[in-house]
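The complex appears here minus one protein chain, its other protein chains still in place.
Letters A, B, C, D, E and F mark the chains in the order given here, with residues in each chain numbered from 1 onward.
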Amino acid sequence: MESDRPLDALNAARGKRVIVELKNGKQFVGKLKAFDIHINTVLDEAEERENNEVKRKVGKVFLRGDTIILISPE
Amino acid sequence: MESDRPLDALNAARGKRVIVELKNGKQFVGKLKAFDIHINTVLDEAEERENNEVKRKVGKVFLRGDTIILISPE
Amino acid sequence: MESDRPLDALNAARGKRVIVELKNGKQFVGKLKAFDIHINTVLDEAEERENNEVKRKVGKVFLRGDTIILISPE
Amino acid sequence: MESDRPLDALNAARGKRVIVELKNGKQFVGKLKAFDIHINTVLDEAEERENNEVKRKVGKVFLRGDTIILISPE
Amino acid sequence: MESDRPLDALNAARGKRVIVELKNGKQFVGKLKAFDIHINTVLDEAEERENNEVKRKVGKVFLRGDTIILISPE
Amino acid sequence: MESDRPLDALNAARGKRVIVELKNGKQFVGKLKAFDIHINTVLDEAEERENNEVKRKVGKVFLRGDTIILISPE
Partner (left out) sequence: MESDRPLDALNAARGKRVIVELKNGKQFVGKLKAFDIHINTVLDEAEERENNEVKRKVGKVFLRGDTIILISPE
């Protein structure tokens, strides 16, 4: 079956490491734990990165959907 | 049971200390008392922090959901 | 009964003095008279403050919910 | 009867002079003629003010709700 | 009959010349042809003005409601 | 029949060349192919213009409604 809805792509990434970029320029990388139709997203084992360097470890993090620009596999 | 909705993650953090980052760059840390589907959030025993230093104690605080970027365990 | 919805916390503050911070950096302090699910809020005996000094008395004031960042007991 | 919904406060101000502050920093003063649940607001005999001085008379003016920060009796 | 809904005021201005101010600071003046509940607005014989001088003639123009700050009779 | 809904004006422009101005200051000119109630808009044979000079040809382009300020016949 060919998936052709955007959330199917997110679903396929569940449990895998993804990069999430926010509107304020911040970047979080972690294991995609959960998301919903608002693109509210939870990452596990997450870290904030700046210029591809780890800025801090945040563990589990809930990101409000409307702050997210993109989600991409690491 | 594996929780896989973002609000389940918030629910698991209820009663625990969390960091809430706002779109204006402010950071509040407190005990997660309540939240709703808009991510309107109430913290108890809360304080505002700047560069990891306590800026002021605010006790209980209601944060409007649309100003929130992320919520993470302290 | 343990209240665990954010608006319950606002309800408990009804009639008490609260601080309301707005997205434009302004701060209003007054008696919480009314609010609704949009967080549209009415304060009585309100004043605008800047750096903790009273800037002007505004009496009763209606604040549109989407301009509000936080509400906290004074 | 105690009014405790925010729009009740606006309703009580109908026909009276109010100050309306907008997100772009502008201030309009006029007689509150009409409003709706979006806080779309119509003022009669209105004027735009800057630093408490009248900048221009606008007569009747329709203000789109989402540009409004606050409404307060003059 | 006393009109007391904001859109009634716009309805009364239909066919008359109005000033429309936008969030980006631009000002359009024209004959109010149509509007809807989102305040999407169509002006006929419209012109863009800057500092009360005509900047360009645009004829008919559709203005998306969420860009509008105010509508006022010319 | 007199059309008095804003989308009627867009409908009348279907198949004709229009100017679309965006919130980021960009301007697209093309043949109005399609639009919907969100003002999502498709132009054919479109070009981006800056200061009335063609900056680039884009052929067919889908413009998300919430980025649009105005649509006007060329």
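Going forward, contacts are C-beta pairs under 8 Å (C-beta built on N, C-alpha and C of every residue); 3 or more make two chains touch, one makes a residue touch a chain.
Bear in mind the structure is a predicted one, so any value in this text is a computation, not a measurement.
One chain is missing from the display, and on chain A it is touched by residues 3-10, 23, 39, 65-66, 68-73.
Against the chain not shown here, chain F presents residues 14, 22, 24, 26, 28, 33-36, 40-42, 58-64, 66-67.
Basically, only the chains that are shown with their structure count from here on.
Under the contact definition stated at the top, no chain borders both chain A and chain D. Graph distance from chain A to chain C, where chains that touch are one step apart, equals 2. Chain F is reached from chain C by a rotation of 155°, derived from superposing Cα atoms (nearest 5). Residues touching across the chain A-chain B interface largely differ between the two copies, under half of the numbers being common to both.
Centre-to-centre separation between chain B and chain F, using Cα means, comes to 42 Å.
Residue positions of chain D with contacts to 2 or more other chains are 66. Chain pairs that touch one another are A-B, B-C, C-D, D-E, E-F.
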